[in-house]
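Just one protein chain is left out here, and the rest sit where they should.
Moving on to chain A:
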Amino acid sequence: MSHRADEGGAGVSAPEALLSVQNLQKHFPVTKGLLKRQVGAVRAVDGVSFDVRKGETLGLVGESGCGKSTTGRLVTRLMEPTGGKIFFEGHDITHMSQSKIRPLRRDIQMIFQDPYSSLNPRHTVGAIVGAPFRIQGVQTEQGTKKAVQELLELVGLNPEHYNRYPHEFSGGQRQRIGIARTLALKPKMIIADEPVSALDVSIQAQVVNLLEDLQNELGLTYVIVAHDLSVIRHISDRVAVMYLGKIVELADRKGLYESPMHPYTNALMSAVPIPDPARRKDRERIRLQGDVPSPLNPPPACRFHTRCWKAQAICKTEEPPLAELAPGHQVACHFPENADKVTAPAAAKIAQNVEDALHPKKPVA
């Protein structure tokens, strides 16, 4: 949570961007029959663009199936993107071969959700945390053991537990082991996929604080993927809200949480239970109908229109672009909420779009 000074200004091609993602897509083919004929595709990620600046934390938030985890895995190149571009420090890494990507793995590391399945039960903690050194052939000054013990100490574990196995640790401690492993090679960027959702409440807070401390100490850049809006608000500088494979709103933390513009963001926030018994009576909750539609066959145009209470005819025919409606606040909606925050030129443009869609200009003969 350092470098908060440069909040705002979410231009797509900001020069200091460490990671830049442009129109990223990932379609999983759906096959049928003996010949594996492709009959369709799950559009898990369908045109996502964002930048991550050095030293900041970007939160990706959304419900299950919105493509947030897939986005995280595409960025770390654990999956091959179907389309779009990924730039890391200005280099195109979209389709880099495995042998070329390996040196890059030092710079981009990942923290996984489930601390029970992401650590090899047959390896000692020393072997797990030391693995990056071995794989990358990195020589450490005083030997791997010393380096591993320093890492364990850094994440708040006892360095003497070097020879223990993962099952001897609790969930929170295992997550710390996972974090120590990602830190081994001093990465520049860490993608964390639901880093605290498998942990108990009191342990969640410990890990969140640890992530923040490490960022301040080591100057890390984070992309945090999570479904918990309150954790995301606590930890992020900027937040992207995803729905069915697309970003519907991207803004700095303050802008997003204080004046959310996309109806979906509003619905998400009003759905979060508030730990305050006095508030339950006078609260007006936006009740969304039904479930998230299948990404196999997403609704046309604006994907949220099937559940949106503001949807009109244009939402079913014209896809709203992700446009900067207020400084540093990108929204993909024809009828944004908190309209008073929308800048005048942006408002005029939205109105023009709606107008064009309702009354298409006759072609000039």
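Definition applied: a residue touches a chain if its C-beta (ideal position, glycine included) is under 8 Å from a C-beta of that chain, and two chains touch if they have at least 3 such contacts; residues count from 1.
Here, contacts and distances are computed from a predicted model.
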Message: Can you match the unshown chain of the complex to its UniProt protein name from these: "Dipeptide/oligopeptide/nickel ABC transporter ATP-binding protein", "Electron transfer flavoprotein subunit alpha", "Oxidoreductase" or "Multisubunit sodium/proton antiporter, MrpD subunit (TC 2.A.63.1)"?
response: "Dipeptide/oligopeptide/nickel ABC transporter ATP-binding protein"
Statement: Contact with the hidden chain, among A:L288, A:L322 or A:V342, goes to A:L288
Query: Which of these touches the unseen chain: A:T57, A:Q173 or A:N338?
result: A:Q173
Which residue of A:I135, A:L218 or A:A271 touches the chain not shown here: A:A271
- prompt: Of A:H234, A:K310 or A:K341, which residue touches the hidden chain?
  reply: A:H234
Query: Which residue, A:N120, A:N209, A:N297 or A:T317, contacts the hidden chain when the whole complex is considered?
result: A:N209
- line: It is residues of chain A that touch the chain not shown, namely 63-64, 170-173, 200-206, 208-209, 212, 227, 229-231, 233-234, 253, 257, 267-280, 285, 287-288, 290-292
